[in-house]
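Once you've had a glance at the structure underneath, I'll fire off some questions.
Heads up, one of the protein chains got dropped from this complex, but the rest are sitting where they should.
Labels run A and B following the written order; every chain starts at residue 1.
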Amino acid sequence: MTAVLQLEDLAVHFGGVNAVDGVTVSIAAGEFVGLIGPNGAGKTTLMRIVSGSVRPDRGRVVLAGNDVTGISTASRVRKGLALTHQIVRPFREMTVLDNIVLAAGYRRTANPLRAALSVGRKRECERAAEILLRVGLAGTADKLSGSLPLGQMKRLEVARALALDPQIVLFDEPLAGLNQTEAARMVETIADVNAQGITVVLVEHNLEEVMRSCRRLIVLNDGRVIGDGAPQAVMADAIVREAYVGSGTASHARH
Amino acid sequence: MSAYEISLLSVIGLNVILAVSLNMISGFCGQISLGHGAFYGTGAYAAALTMIATRNFPLSLVCATTVGALAGIVVGFASLRVRSDFLAVTTIGVNFLFTGFVRKQGWLGGEMGISGIPASGLGGNGNMVMILLFAVATIALSLYINRSWMGFAFRAVSEDENAAATLGINAGAYKLAAFGIGTALAGLAGGLYAFFTQFITVDTFDFIFSVLLMAMVVIGGIGSTFGVVVAAIALTLLPEAIRVVNDYRLLVFGGLLVLVIRLAPGGLAGLARRLTVRAAKP
Partner (left out) sequence: MYYIDLAVTGLSFGCMYAMMAVGLTLVYGLLRILHVAHAAVFALGAYLTVIVANATGSIGLGFLVAIAVTPLFGMAIYRLLYEPLLGYRPDVPMIASVGLLVLMQDAFRIAFGEQGVTFKNNIYAFRIYDVAGIRVNAVQVAIVICAIVVFVGLHLFTTRTRIGIAWRATVSRPKIAASFGVDAIKVRYLNFAIGSALAALAGGLVGLLNNLVDPVIGYVVSYKALAIIVLGGLGSVRGTLIASLVLGMVEAYGTIFIGSWLNRDGIAFLALIALLMIRPQGFTGARAA
């Protein structure tokens, strides 16, 4: 089975530090992978390399068999990648529904010429309405997306990702800023995405939720992978525990 | 119809084409262009030279439109490099490059301009009708683009390019498209202008005129086709209707621009929207 996402020896350095230092990971279709690590481990940078905002110094990013290392974010999205942002960015001037419709219309917007020749929106509107209900945003269709509370904005990000018919979705800290109930419900929504057959990579700080939902856990520290496997086994590993305890969370525990 | 009225309607028609096309670039797609006058001028000079060389009227207009589009796409590449306010500065620069270059080139008429451009053959009335037809066509095109998926993508690019990328929208391609279409229309207007006056000088296409066009777009309501049309007509008629305004044009337009941005950033369209919302409330 070809991997949906393959990262081959990725590395990048900023300002004298190796933010990502030789990461090789292979993710198969349908997996539900959690990516964790202490602050500064390189999770965000790694995700930015995968999404296309950062160019690696070496290594390749292969998406469903295509080498996407050198191409733009928009092009990667068209090859099956979808992502949600840690700091949500809906199009505030548009309604909630329109945000999703635009994503659903990705075939129409492939290039300006095709977009100029397309006017009808019926199919995309129907699809968007379905997705709206599925992610739990019923009733918000006509609200300006800038007026939503945080939890709903995050669901909108998920809805837009789904509308793109992706093969894999990267969730960048989707639970940040949510209270416990909201976080649990969000994880359910994300699990539902995975249940539809879409590969999920969840980057998160909230260990509890990650442990409960993921079937595979990858741990990053100092830009390198220090753990990769079933969640319980990985968290029991001495090296991983050292990384979390030793990285300043409770330094007084050493005495 | 008197010669004055024909002339006035022709100018209104040209300004409508210019303002609506600028609105496509700066309103729909959010790429601020303070150099639209340069594309107007490029079209005018292209049409004049083509007509003098070939005596072919339709060919001259096609040339004007094409050259305008090409110039716009080249400048559009700048929008891929720098952010909004520096893009504005770059477009100001383009305007000055255009006027500065033309002033020094003998074959473009230099400071004296190009006179004696052969007539289109349609007569004053015919020219005016043609200009007005193109103006209507431009408005129709603008409304169509707004409704289409291109307009939808433009709005996304205008608001947040990076978010648009996560939806698979290639912002760069759309910016170039906006520039190309907008400047093609400006070039066309330039060609029409050349036949309207049969005498062009570079002063007509300077930075100040570009600022006036932007004032029409802002005052009309950036992004709103109808708002911009109303503003273009109003701001063309204002100096004619009130003699005082004619002498103080820059003062008035500059002042209106500042006031609108400061007090009613949505322009006339924004005000209209607010009034209708208030009227609709029970």
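The rule is simple: a residue touches a chain if its C-beta (ideal position, glycine included) is under 8 Å from a C-beta of that chain, and two chains touch if they have at least 3 such contacts.
Bear in mind that the values here come from a model prediction, so they are computed numbers and not experimental data.
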Missing chain: touched chains present in the view: B
Residue, one of B:78, B:184 or B:200, that touches the chain absent here: B:78
Residue touching the undisplayed chain, where the options are B:96, B:144, B:199 or B:226: B:96
Options B:17, B:44, B:61 or B:218, residue touching the unrepresented chain: B:218
Touching residues (missing chain, whole complex) on subunit B: 32, 34, 78, 81-90, 92-94, 96-97, 99-101, 103-105, 208, 211, 214-215, 218, 247-251, 253-255, 257-258, 261-262, 265
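Heads up, the rule we're going with is that only the chains that are shown with their structure count from here on.
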Computed distance of Cα centres, subunit B from subunit A, in Å: 42
Residues on subunit A engaged by subunit B in the complex (per definition of touch): 51-53, 72-75, 77-78, 82-83, 85, 89-94, 98, 102-103, 105-106, 108-119, 121, 160, 164
Complex interface listing, subunit B residues touching subunit A: 144-145, 147-150, 152-153, 155-156, 159-160, 162-171, 173-174, 176-177
